[in-house]
Structure formats: structure tokens, C-alpha cells
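The other protein chains are all here in position, but one chain of the complex has been omitted.
Note that the chains are named A and B in the order they appear, and that numbering of residues resets to 1 at the start of each chain.
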Amino acid sequence: MEFEFDWEANEEKVKELKIFMEENKRKKGALIAVLHEAQDLFGYLPIEIQKMISEELKVPLSEIYGVATFYSHFSLIPKGEYKIGVCLGTACYVKGAQEILDKVEKTLGITVGQTTPDRKFSISATRCLGACGLAPVLMINGDVYGRLKPGDVEEILNKYR
Amino acid sequence: MANVTFTIDGQKVTVPSDYNIIEAAKTVGIDIPALCYDPNLEVVGACRLCLVEIEGSRKLQTSCSTKVKEGMVVHTESEKVVKLRKEILQLLLDNHPNDCLTCQKAGECLLQRYAYRYDIKFREHDGARRPNLVDTSSPYILKDDSKCILCGKCVRTCNQVLDRKVLSFGGRGFDTRIVADANFSLEESTCVSCNRCVTVCPVGALVDKRLLGKTRVWDGEIKGVKCKACDYGCNFEVLSKKGKNIAVRAKAPSEGRPLCLKGRLTTELMYLDEPETPYKKEDGKFQEATWKEALGLEGVFEKILSDENDKK
Partner (left out) sequence: MITIQELNEIKQKTLENMKLRLQEDSGKGLHGKHVLICGGPGCHSSNAEGIKKAFKEKIKEKGLDKEIKVSLAGCFGLCETGPNVEIYPDGIFYAHIKIEDIDEIVENHLCKGKIVERLLYEGSLKDGKIKQVSEVDFYNKQKKIALRNCGIIDYESIDEYIALDGYQALAKVVMEMTQQEVIDIVKASNLRGRGGAGFPTGRKWETAYEYKANKKYVICNADEGDPGAFMDRSILEGDPHSVLEAMAIAGYAIGSDQGYIYVRAEYPIAVRRLQIAIAQAKEKGLLGKNIFGTDFSFDIELRLGAGAFVCGEGTALMESIEGRRGMPRTKIYRTAHRGLWQKPTIINNVETFANVPAIIQNGVEWFKNIGTEDSPGTKVFALGGKIKNTGLIEVPMGVTLREIIFDIGGGIPNGKKFKAVQTGGPSGGCIPEEHLDTPVDFGSLGRLGSIMGSGGMIVLDEDDCMVDIARFFLDFTVEESCGKCVPCREGTKRMLEILERITKGEGTPEDIDRLESLAETITNGSLCGLGQTAANPVTSTLKYFRDEYEAHVYEKRCPAGSCQSLLEFFITEDCIGCTKCARNCPVSCISGKVKERHVIDTEKCIKCGTCMEVCPTGAVIKK
């Protein structure tokens, strides 16, 4: 899926990122912090932004791409408005998290790492949210749902549709 | 530098104390296999083929990263070491296309050499393999991801030249690949076709495209020459077959030599009987060029002539 980056619509955010880079570029090893900021601002790391970071920080584009694709927190495609994280930590796994994930995937018609075409939902499998007492859990934009059964998934997703 | 004496495969050897085991072994003709080691590049210890047994050390140690010590006793082909090496080579072959018959690298491929040395064979399996991605966009370099063993030599050599740094690792784990810039084709990327990466690639993942189908290492003669394009004097090889010089290729850069396309083309023009058309990259597209354009000599003759006229 190709996503065109809209410079005009993102003017403010680009400005914000530039200020952040200005403040941080003298810090040693600032690249990852800058990528975090960009990921937070745009929801992904558009190639246009990677090029801009490369020029501002004087870091080769290849290195930026290498870092961006190494860490699972960074994404090269836009994430959904609602980011669903299904915990696949061990505690959740032994309590049936895989079935929860399967159900989420089936319901939305996308798999882990993908975003629905309407950009509403994206799914990721996370490792331990530290809520093992509530296992199995899933998180949607910071809201945690625990002690789940596959049958609960539909209703939870409907809240965000 | 002080010297140290140690024992390797039963031989006593004395070498300077800053030598790695792998370098020291070489001085007495012991060839420890290694795919990611190159004396001109930073040591990374990634391929694990050069693991050796050191008496008194519980774990095997990579001979590329371990300095020799006085009295050290090293075994480079012990049973444990050989078993491990075989497994590692098998893992590499399991993820490598079986096309040595037609591979340009045949005869010079390190993986081929070690597989033969340790008697490892290709085998059928239905597990995952590297994606068959071949980048043919550059007239100078062919990049075949399916053959890559991720030793990273290309990345390291590319990154030694400050204004290049085109290649990097992309992705992670089993899906790691070597990418140019942000996963661009070599044509779209900032690659300057210097072929440094080609010279260090131990397998057929990066090959000189202008050699393809012309000759392989056993086919003809190879003669070393020095580039005359600038004072660095980078090393090239002229390959010839039946008395005809048919191709030029770059040799691995060392001692700070950069290698460049201009030097390569200059060498082609100087030595080849029938030099191929040169290409020049303009706005991310390779274009056929005249030799004058390719070597950046436009206006030079005119300038010389006008200088001569001025003197008169």
C-alpha cells in the first residue's frame, strides 16, 4: 500500500519536528529520539520525513532506514486511528491470547502489522504489557481490556467503529 | 610492538602481540575459514565460521576478534569446531540458491570453497528462503539478495568513505537484507558505482555486471594494474581471454584508497580491446554517455587548446 505524504496538511507537525531536531541535534545519538518524535507526530515515518531527518541530522539515509526497520516501534506505513495491541506475553499466551489475536484479525480482515484501508485500525502483537493478572489482555490506544474471551472481541471493537 | 609465542594446531608461533588468532594463523599457513572477516574492515564476528577452541576457555572463541596471548594453545580444526562449522555452513546452504553452475562467482566464491572443504551439500527442504530479489537497475553492479549471506562486508566498506554510506542493513532477524539508501534500487539510490562492495562480497550477491557472461576466474588470464586516473593508484585487474583484454574489475580497496567509477572507466579505456559503452547517472537514471562525458573530460581538450593559443 502506498501512502502519499501531504506536506500542506502536515505543515504544523513538520515545523514541530524541525524544532525538536534543532533542540536535540547536538545530543549524541539523537537519531532514535528524533524518529520517536516523528513516529508520534505522523503515525509513521514517511520517506519524505526520513529524507528531511537525514539532511538535518547529517545522518545517511541508509542508516535512518536501517534503524527505522530494525525497531518494531517504528512503522513505514501509517498506523490506524485505533492501535490495537494484543499482548502475546507468556502469561497471556498460556491463557489463550492467540485465540484473541486470531479473532481480532478475522474480525478486521487484516493481520498483525497491517492497517485497515480506512486507516481506522491497525493491529500489533505486543510482548507483556505488565498486566499479567488480567491475562489475556488487549490494548486499544491506552485502554486495557482484560480477562478476555474470543467472544468479547466483536463488542469491544464495535465501540470504536 | 612486543612479540608473543603461542601454539596453534601443535605449531609454536611467534607474532606481534596485537595480532588476532586468524592473522597469526595465516603466518604459518593455517587458513581458518571466515566469511565476514577482512583485515581492512572493522571486526564484527558475525559469520561464526572462524570459531576455534582455546585451551582453558569454556566457550569457543572467534579467531577474528581474539588477540593472541603468550602461551595460548589454539585448535582450529578440533572435532567440536569442525562439527559446528559444518552445521553453520549447512544453515547457509539451506538458505542459498543452488546455481553455482551458472553463478558468475563460481570458482571465487568463499561459500563454495568452504562447502567443498567441509563436504557440505545442498539439500531439499520446504522451509523459508530468502526472497528472490534481484536488482538489475545498475549497469555496473548486479545485486542478488537471494545469494546474500549478510556478512555485512559491503556495508562496512561502503561506510568507510564518508560521502558514500549508501548501503545498510534493513529489517531484522531472518528478514534482514542489505539495502541501498531507503531500500531504493541502485539506480535510484545515491550509489556511485565504485564497486567497493563488489570487491569484498564473498559470494555472488554483489557482482560486477560488466563481467557477466564474459569470463570466469579459470577461463583466462588476470593481470593486476594500477589506476592512473589519480594519485591514489587504486588496484584493478585486467581479464583477458585468448590474448584479448575483455574486462576490467576493481580489486579490494586498502590503505585508504577509495575506488571510483571514473578510475574504473579510465582503466577500461586504457586496457580493453573493445570497451563497452559507459553509463553515467543523471537525476537517478543511468544514461548512456560518451567517453568524454563519462570521464568528465568535456572541455578539457578545448581548454588545453585555448591555453596553447594563449601562450602563442
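Annotations for the structure displayed:
Here is the rule we use: a residue touches a chain if its C-beta (ideal position, glycine included) is under 8 Å from a C-beta of that chain, and two chains touch if they have at least 3 such contacts.
On a predicted model such as this, the values are computed, not experimentally measured, just so you know.
The hidden chain makes contact, of the residues B:65, B:146, B:160 or B:215, with B:65. In the complete complex, the residue from A:18, A:127 or A:159 that touches the missing chain is A:127.
Although one chain is not drawn, its touching partners on subunit A can still be listed: residues 28-33, 35-36, 59, 63, 66-67, 70-74, 88-95, 126-135, 137, 144, 146, 150-151. The omitted chain makes contact with subunit B at the following residues, 43-49, 51, 59-60, 62, 64-65, 80, 84, 87-88, 91-92, 94-95, 127-128, 149-150, 152, 169, 171-176.
Rule of thumb we're sticking to: only the chains that are shown with their structure count from here on.
Per-chain Cα centroids separate subunit A from subunit B by 37 Å. Note for the complex: subunit B touches subunit A at residues 165-172, 179-183, 190. Looking at the complex, you find that subunit A touches subunit B at residues 47, 50-51, 60-66, 69-70, 72.
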